[in-house]
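In this view, the complex is presented without one of its protein chains, the others remaining in place.
When the chains are written out, they are named A and B in that same order, and each has its own residue count from 1.
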Amino acid sequence: MSAPYLSATGMRGGYGKADILNDCTITVDQGQIAVIVGPNGAGKSTAMKAVFGMLNLREGEVRLAGEDITALTPQQRVHKGMGFVPQTHNIFPNMTVEENLQMGAFIRKDDYSGTLAQVYELFPAVADKRRQNAGELSGGQRQQVAVGRALMTQPRLLMLDEPTAGVSPIVMDELFDRIIEIARTGISILMVEQNARQALEIADLGYVLVQGTNRYTDTGEALLANPEVRRTFLGG
Amino acid sequence: MDILNAGVALLNFVVVPAAAYGAQLALGALGVTLIYGILRFSNFAFGDTMAMGTAFTIMVTWAIQALGIAIFPLPTALIALPFGIAVTALIVLFTDRIVYRFYRRKKVDPIVMVMASVGVMFVMNGLTRVLIGVEEIRFDDGARFLFSVQDFRAWSGLTEGLSLRVSQLLTLIITALVCWGLFVFLNRTRTGKAMRAYSDNEDLALLSGIDPDQVVRITWIIGTALAVIAGTLYGLDKTFKAFNYFQILLPIFAAAIVGGLGNPLGAVVGGFVVAFSEVAITYPWKKVAGYLFPDWQPEGLLQLLSTEYKFAVSFVILIVVLLFKPTGLFRGKSV
Partner (left out) sequence: MSNTRQAEASSPWRGVLLFLVIVVLFVLEGSVRNAFFSGSWNTSLAILNMGLISAVMALGVNMQWGYAGLFNAGVVGFLALGGLAPVLIATAPVPGAWDAGGVRLLLALFVGIGTLVLAAQVWKQVDRHLRVWALIATLALGFVLYRWLFDPAVTAIEANNTASAGNIGGLGLPVLLAWPVGALFAAAVAWGVGKVALGLRSDYLAIATLGIGEIVVAVMRNEEWLARGVKNVSGIPRPVPYELDLQNDPGFVARAAEWGLDPATASGIWVKLCYAGLFTVVLLLLILLAELALKSPWGRMMRAIRDNETAAEAMGKNVTRRHLQIFVIGSAVIGLAGAMMITLDGLVSPSGYNPLRYTFLIWVMVIVGGSGNNWGAALGAILIWFLWIKAEVWGPEIMRLLTMPLPDGGLRSHLIGSAPQMRFIAMGVVLLLVLRFAPRGLLPEK
């Protein structure tokens, strides 16, 4: 069995002196959807930032396709094929939709018009508003722009921090469908979700994070079936 | 009722001077607002950057004049301007390297950056004094008028005259060109968009691989170029006096805030709003009223505020905006 595409193991670290993450391990295989769930303040966003190099780790390492990237900056990780959609402030509100996507492709030296077309194809709703400022869009469309921006670098691994926060249930289903579609093209997905039940339904792999530590790790299906997980984290 | 003469008087005493002054303020406010948008602090050294850059331009002008080169009817300062910008930009980049970069990396409170800019202000102020002194200097050696009051009267046969000075027209043309160029740069080029992105959402810009040092460098260069152009045009229009450039800081800040700090379009509009208010409120309207209502003999000059208080106008506009719309007319960076 080969090593997983992304493997972040034994991560320990935080913002100041106190550690938020304690021996936290996250792995994702090629083309897999991995979902992190857990209570508010559990350190899910922190774990994502750690994987993306936005946090100094005191212990642990992050490997991508076998290569140790622990010391790389976020920008360098973008070059290595990682894309990240932060939980908040994930668009340029005073720039048009198209400009947002162009900024996503900032590091690309080649012609990215093909990728642009693919993103518009994936999200037809934002394609219609390409000349409009992203800040004027609805919540769901803004999330689509944010995901689209991260896709512009053609990442091998897409990381999404609560992509469905604050959108209506219909838009949420729609977004999940898109995410599955992205995963089908062979892109690995690491996602944090508040809507644990739905997220675990589409997840190949699920992590339940509590106080910066892995509490449960299993396939999405198994976690949904686990009575303890159901009782404590999925509300029965 | 003599609408024609009233209109000409209005043009001559209000519209033309206010437009030229507004253009100068607009350029300054653009510089302030760009620096604010990217570096996130109000640069108190901006007035002295204008003064220092103008001083360099004047010195280069003298050197060019000594070589016997002239571009009459245009002022020689126009050839000197690029040199003035280049020297000033180098100095400003140097101050960023040894002063501001440290605080930027430490992500300090903006007010500490403002404090640091006060230190830079002192140094630049001293440099200007050492370079060129504190006296008034005239350096406009071009033709004075495109057409003078006499020309206009002879041509139109009206009692009222209208004049257009070369420096005023030059101000308007250069401002239009600079604004056009800047907006094309910001909206069409990769680097310009990167600057807007950085101003919009710094963290996301970093995640997108935008190089913050480059953005900051280009911002300083553009901001300085705007400062030196505005300063030189102001000096050509009036005279050069170092202290005036400190005083013009208030209307420039007012213009930038009125337009919405960080918003370039707002800065341009703000510049003209402030300039027209200032001129209209300090202009004695008696003459215009005399043409419009010949029977009315008002006692005073019909001047709302004497010219000495023109800075009060910027201040009041500033206060009104702060009270009612702190983000400015065009949504700038919020409170």
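Going forward, a contact is a pair of C-beta atoms (placed from the backbone, for glycine too) under 8 Å apart; a residue touches a chain by one contact, two chains touch by 3 or more.
Just so we're clear, the structure is a prediction, and the values are computed from it rather than from any experiment.
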So which of the visible chains would the left-out chain be touching? B
Of B:V16, B:A116 or B:V166, which one is in contact with the hidden chain? B:A116
Missing-chain contact among B:W62, B:F311 or B:F330 belongs to B:F311
May I ask you to list the residues on chain B that touch the chain which is not drawn? 41-42, 44, 99, 102, 109-112, 114-116, 118-127, 129-130, 133, 246-247, 249-250, 253-254, 257, 300, 304, 306, 308-309, 311-312, 314-315, 318-319, 322-323, 326, 335
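Definition applied: only the chains that are shown with their structure count from here on.
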Going by the contact rule at the top, pick out the chain B residues touching chain A in the complex. 190, 193-194, 196-197, 199-201, 203-210
Along chain A, where are the residues that touch chain B in the complex? 74-75, 78-79, 84, 86, 89-95, 99, 102-104, 106-107, 149
